[in-house]
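All protein chains of the complex are present and in place, except for one that has been dropped.
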Amino acid sequence: MNNKKVFILSGLLPALALILAFTYYPFLKGIIMAFQDYKLFDLRNVHFVGLDNFKAAFKDPKFFTALKNSGYWVFCSLILQFVFGLALALLLRKPFRGRGIFQGFAFYSWALSGFLIGMIWKWMFNSQIGVINDLLLRLHIIDERIGFLSNPKWAMMSVIIANVWYGIAFFAIMLLAALQSVPADLYEAADMDGATGIRKLWNVTLPYILPTIIATTLLRAIWIFNDPSLIYGLTNGGPAGSTHILSSLMLDKIIYAGDYGAASAIGVIMIALLLLYTIFFLTVTKAEKVGDF
Amino acid sequence: MTTRNKVSALVLCGALTAGLLAGCGSKNDSTNEGNGGGQVTLRMIESLTSPARTELLKASIEKFETANPNIKVDLISPPFDQADNKIRTMLGAKEDLDVIEARDLNVSEYVNNGFIDPLNTFADSWSDYASVSAIAKSLGSVGDKLYFVPNGLYERQLFYRADWFKELGLTPPKTWEELYETGKKLTDPSKNRFGFSFRGASGSNGTTDAITLAYNGDNVNLEDSMFTKDGKSIYSTPEGKQAMELYLKLYKDTSPPDSVNWGFQEQVQAFTSGVTGMLLQDPDVIQSLTEKMAEGTWATAPLQAGPGGKALLAAGGAGWAIPSDSKHKEEAWKLISFLSSPAENTEFSKKFGLIPIHTSATEDEFFKSGPYKTLLDMSNDSAHFVNFKPPFQYPGNGQWGQLVQDSGQSLLLGQTSLDDTLKKWADFWDKQKAELKK
Partner (left out) sequence: MKQRLGTGFKVLFLGIYLIVMVFPLYWIVITSLKPQKDIFTFPLRYWPKQFTMDNYVNIFKISKFHIYIGNSLIVSIAAAFIVIIISVLSAYVLARYKFRGHGQVMLAFFLTQMLPGFISLAPLYLMMSHMDLLNTRYSLVLMYTVGLIPFSTIMLRGFFQRIPGSLEEAAMIDGCSRWSALLRVIIPVMLPGIASTFIFAFVQNWNELFLAVMFIDDESMKTLPVAMNSFILKFDVDWGAMSAGAVLSIIPTIFIFAIAQRFIVEGLTQGAEKG
């Protein structure tokens, strides 16, 4: 019994100590900015303003556009990344000739840094000098150039395409690893019952990798929600603010206004939303599958 | 691989990690600070970094170190994209820094936060200070104090496709109206050719400000350039409205539709790849144009004037400042005055496409020819090219860029009317002014 306690403690201690010291401690020191008038231009005049920053955020119509966009952005990106990622993982599960090389090319997008992906896609999406318009014109798929990033009708979709392109690899890698660990005897049993491919997928494979599915989709949703780099790199929130999500709006407050107070307040609101989402998600998916909280 | 082998592989990995970590240390011994008299190490950080410019700076620093054997300089070169953020963080944490590169657009912020010291006492006893141009002095000053010594100036000018102009028998436009007319003649969407390299995303306020200032002309308060002499916003006057009407036409009739969401990269790339025929930019682009375009295909012309015949321009730039927390201010100044000497500064400006800060340097043949000539022409013709001071003293200047991008794009896309937009912009500046007075 005592032995068990020692084992639990020594197993958790390194991880917990590091996180408390280097994630939570600086975060708690920084978070007071949300309740302060904290502007880069006037650092000698930082003072508490109560909930003013939050009131200002809720009064800004841009906040609600960004909130709506965030939902759309996370939902579309996540679903598409997951579906394609799972399909890819299933197709790659059994070895075939050239699988190694195929994987190298299929997954390299994950190995590029965020700012680079933004720059590459911005260049490719450009309607005058971009290669996508050029290809579509040459193949006679379109007659007129499309303003992928400048037309409000297209902009959000274009950014989501870039994000899906980037993120499929994550799901494919993680789900592939999970699929590899499905014991063969489970399939043998299913075969004996005469199950078809889709039945096997539904009754054997998916339930077995469900913990991985829940953990990856939950985490990925949080990351997509929090990461402004693609939106920032591709559209800068434009045209006319139509592609801002909450995290890019937060970045905007820092870059243009140097207003850390306003940005932190949006950050706190985002954390609250994510907590709600997590609780909801874990309830719906029956948390004990991922782990009993 | 058996299980046993795997365990030993893991142990090996652990050992490898330890080995790698051992290679992580080796902190440089830059801590030999101020032990009275001996060797001094200056820590210097640049902001407008580019690999080529860093090489130039290093060469100058090396010369300085040879001349001053007891001073060593550590140059920090963060990527341009992140540099100001890093400088600000270091200053806020009171990290050792002795020379920093401050920019026109953030020097007020540094001064306001007490991050940097005025340089007047140093400059007064500096023999080369007399030949520093008035514009350079004004650029480096906040209020009546000098806070940085500029390392070069840039001014906006027109870059145009000389070959296309020749083909169509066009001459460089002198006014904004002519720019529009010329742009229309160059535009042929079926050939993917457009007259003007427009940008509607970040930095779009550069164009709206330039055209509106030109239209307000003589009426602009040059010291407080977002306002007219009688204190009204330049966007609230009839001339301002006229200017913005032309701005809209400029986008609709002479620019690629996509450019509503272009920033500087796309704007310059469209010009270098032969999609657009005219580009308004600072001389920093000269180097990339030279690298990427065939000789003789492009040329430069002065900035466009308004109906009153005047073009308003501002000198921009960055330069060297001394942080208040520096422990080696004397040595830091020594370095700054070395880098800012006529010889060093002129060499630096030539190689990097800037206007030198010393009036004497403009005698140099180099600046009398080629793409730099127009810059000199503009400064010699003060009757038509008037200098104004950009509104960097306003804390909201950064938000201005954001506002023009957001509401300007919705104006260009036809989502809001010009009158509403102008009202919003004028209100913004009235509010800024009221807050500054407080």
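Every chain is named by a letter (A and B) in the order it is written, and numbering of its residues begins at 1.
Everything below uses one rule, namely that a residue touches a chain if its C-beta (ideal position, glycine included) is under 8 Å from a C-beta of that chain, and two chains touch if they have at least 3 such contacts.
Owing to the predicted nature of the structure, the values given are computational and were not obtained by experimental measurement.
Which of these, B:Asp144, B:Asp230, B:Glu291 or B:Glu365, touches the one chain of the complex that we don't see?
Going through B:Asp144, B:Asp230, B:Glu291 or B:Glu365 one by one, B:Glu291 is the residue touching the chain not shown.
Can you list, in ascending order, the chain B residues touching the missing chain?
Residues in contact with the chain left out: 1, 3, 6-7, 10, 13-14, 16-17, 20-21, 23-28, 48-52, 55, 74, 76-82, 85-86, 89, 92-93, 95, 192, 264-265, 268-269, 272-275, 281-282, 284-285, 288, 291-294.
Residue-wise, where is chain A in contact with the chain that is not depicted?
Against the missing chain, chain A presents residues 3-4, 7-8, 10-12, 14-16, 18-19, 22-27, 29-31, 33, 84, 87-88, 91, 95, 100, 102-116, 119-121, 123-124, 129, 131, 134, 165, 170, 173-174, 176-178, 180-185, 188, 197, 208, 211-212, 215-216, 218-219, 222-223, 226, 247, 250-251, 254, 263-264, 267, 270-271, 274-275, 278, 290-293.
Keep this in mind: only the chains that are shown with their structure count from here on.
Counting only Cα atoms for the centres, state how far chain A is from chain B in Å.
Distance between chain centres: 35 Å.
Please give the residue numbers of chain B that touch chain A in the complex, ascending.
Listed in rising order, the residues are 81, 88, 92, 108-109, 112-114, 192, 194, 200-202, 256-263, 265-266, 269-270, 273, 275, 395-396, 398-399, 401-402, 405-407, 409-410, 413, 415.
Mind listing the chain A positions that touch chain B in their complex?
Result: residues 39-44, 62, 115, 119, 122-123, 126-129, 145, 147, 149-150, 152, 155, 235-241, 252, 255-258 of chain A touch chain B.
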